[in-house]
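In this view, the complex is presented without one of its protein chains, the others remaining in place.
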Amino acid sequence: MNPFPLEHVIESQQFDRDLLDIVFRTANQLKADLYGDRRYAKSLEGKILASLFYEPSTRTRFSFESAMLRLGGAVITTENAREFSSAAKGESLADSTRIMSGYADVIVMRHNEAGSASRAADISSIPVINAGDGAGQHPTQALLDVYTIADTFSGIKNLKIAMVGDLRYGRTVRSLAYLLTKYENVEIIFVSPPVCKMEGDIKAYLNKYEILWREETDLDAVSPEVDCIYMTRIQKERFHSLEDYNAAAGKYILTPERVQAMKPNAIIMHPLPRVNEIPKEVDNDPRARYFDQAQNGLFIRMALLYLLLNKDRNG
Amino acid sequence: MNPFPLEHVIESQQFDRDLLDIVFRTANQLKADLYGDRRYAKSLEGKILASLFYEPSTRTRFSFESAMLRLGGAVITTENAREFSSAAKGESLADSTRIMSGYADVIVMRHNEAGSASRAADISSIPVINAGDGAGQHPTQALLDVYTIADTFSGIKNLKIAMVGDLRYGRTVRSLAYLLTKYENVEIIFVSPPVCKMEGDIKAYLNKYEILWREETDLDAVSPEVDCIYMTRIQKERFHSLEDYNAAAGKYILTPERVQAMKPNAIIMHPLPRVNEIPKEVDNDPRARYFDQAQNGLFIRMALLYLLLNKDRNG
Partner (left out) sequence: MNPFPLEHVIESQQFDRDLLDIVFRTANQLKADLYGDRRYAKSLEGKILASLFYEPSTRTRFSFESAMLRLGGAVITTENAREFSSAAKGESLADSTRIMSGYADVIVMRHNEAGSASRAADISSIPVINAGDGAGQHPTQALLDVYTIADTFSGIKNLKIAMVGDLRYGRTVRSLAYLLTKYENVEIIFVSPPVCKMEGDIKAYLNKYEILWREETDLDAVSPEVDCIYMTRIQKERFHSLEDYNAAAGKYILTPERVQAMKPNAIIMHPLPRVNEIPKEVDNDPRARYFDQAQNGLFIRMALLYLLLNKDRNG
């Protein structure tokens, strides 16, 4: 009943438990409708989404644009937005955003610089959704990750979740850890090589919310006890020598043998793209949920577009 | 009542006073409808606009595509049209245009070579709109500039208009000066460094239509007396030395102090993007109209698409 309180979606920290519940409930509803009687197929008719991608990310862009089209909206799109701020022309992000907000009803922005989406939102007269700003945030990825867990386990309660791989630089695991503090009786196990350990700020935040966590380096010691393994890619360039990397990397590959050791109802997640940290043989295991997770991005983005633009309509 | 007489929109010279009135009246009507009861929201349903951009210009492209979508039409788009005429394939613009005209109902073309739009129109079986052809024309920019003045002052009569900056190479000021001859009692003041003065052909044309004009180098001497200041960017490469440039450039920056000297109802225009010739502090002054001007591009393009394609429907 209450209108959606956000004007823009810029960072995970905007979402408290109530908001997460609203977004996930809406996502459920729109997902059911998409495979059902399509009563929402024209709910954003006449609305325009502007995709402003300063760096290409076809997967994310398609997910947003499909979400808009599935609700009856239309799309204008560029993978080439960097041309706006070309050295030759030198236009500011603020000016570009202000002009674009006269042509569309919602802006989805991907940028290489942290803080860009927030600066765009300051000037925009229409909602801005951050589709990733460099080393900064990618809030819709964080939402779809939490949604996937909540959707699988009919809520998030009494769950043990392992995050595996590059926890130090990985944007997704940091956001996920942050959002899990909104739920009860969650325990997190950070599994990584010493060089890629989760940073202290997140650990402190978990302590503040009394979320149990511990650190491990051995994936085999952890996989049998958890309800969810969230895999990420370990990047070569984090290591001092190729030898160190090779020694480490193999330990964080989720082989079919390791999957066999998992609980029967546990799930395997990955933000994708993957390289070799989950072999293809695992794809057919019912515990593999990373493709459903990607698909959930569509429902989450439909929900956000619906909530942001319908509020606008009634407001 | 009369059908719109143009088949294509290629250059400013196609527009006499009657045509300007038709376009602006239609723009007003579609603008009112856009913020009103949306009776025109599906008026171009089933029609397709093909954006053929041989060089990227996201702002212009989005403005056209938004216009088409706001009227219920659809869009196919490329920022990569140059690939058509790639050395490897060597296809002519004529062949490309002819084929595209079988896939769409209107072509919007941006090209790096002057005369391209006109050559495309010669071969096309559907309307072609020139969205800028190199050093040539950009007629929809000219129309939105005149529309912005007409819209602000409820017509164009007894107005004194200053054009400031690079008047020699600036496509927009040349077109604006040309179109102002269609109105009564307009006076134009050209304000520029000597190296960037307005060319003789435009001055001769103004004389022929008995439009008063004079030239100045000092912006401060002019700003208090005019109803409109049309700013443009001065480009470094026009000057023989950086020293000359620096000496000149500062004199053509519209500082808040200079804005203070302007008449209370005067307006400030700029084709955008700007660099530093209008500081951000000026943006909140009610006289600053350059963002409205950009927004007016949407209404002008809606009007042109509507007039070109509806004629086609009834014709």
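We call the chains A and B, going by the order they appear; numbering starts again at 1 in every chain.
To be clear about the criterion, contacts are C-beta pairs under 8 Å (C-beta built on N, C-alpha and C of every residue); 3 or more make two chains touch, one makes a residue touch a chain.
Worth saying up front: this structure is predicted, and the values here are computed from it rather than measured.
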Candidate in contact with the missing chain, chosen from B:Leu19, B:Leu34, B:Ile48 or B:Ala261: B:Ile48
Identified contact with the non-displayed chain, of A:Thr58, A:Ser125, A:Ser154 or A:Ser241: A:Thr58
Of A:Pro194, A:Pro273 or A:Pro286, the residue in touch with the unshown chain: A:Pro273
Positions on subunit A contacted by the hidden chain, ascending: 38, 41, 56-59, 61-63, 65-66, 69-70, 75, 77, 79, 272-275, 280, 291, 294-295, 298
Chain not shown, touching residues in subunit B: 46, 48, 50, 74, 76-78, 80-81, 83-84, 89-91, 94-96, 98-100, 102-104
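The criterion applied here is as follows: only the chains that are shown with their structure count from here on.
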CA centroid of subunit A to CA centroid of subunit B, Å: 41
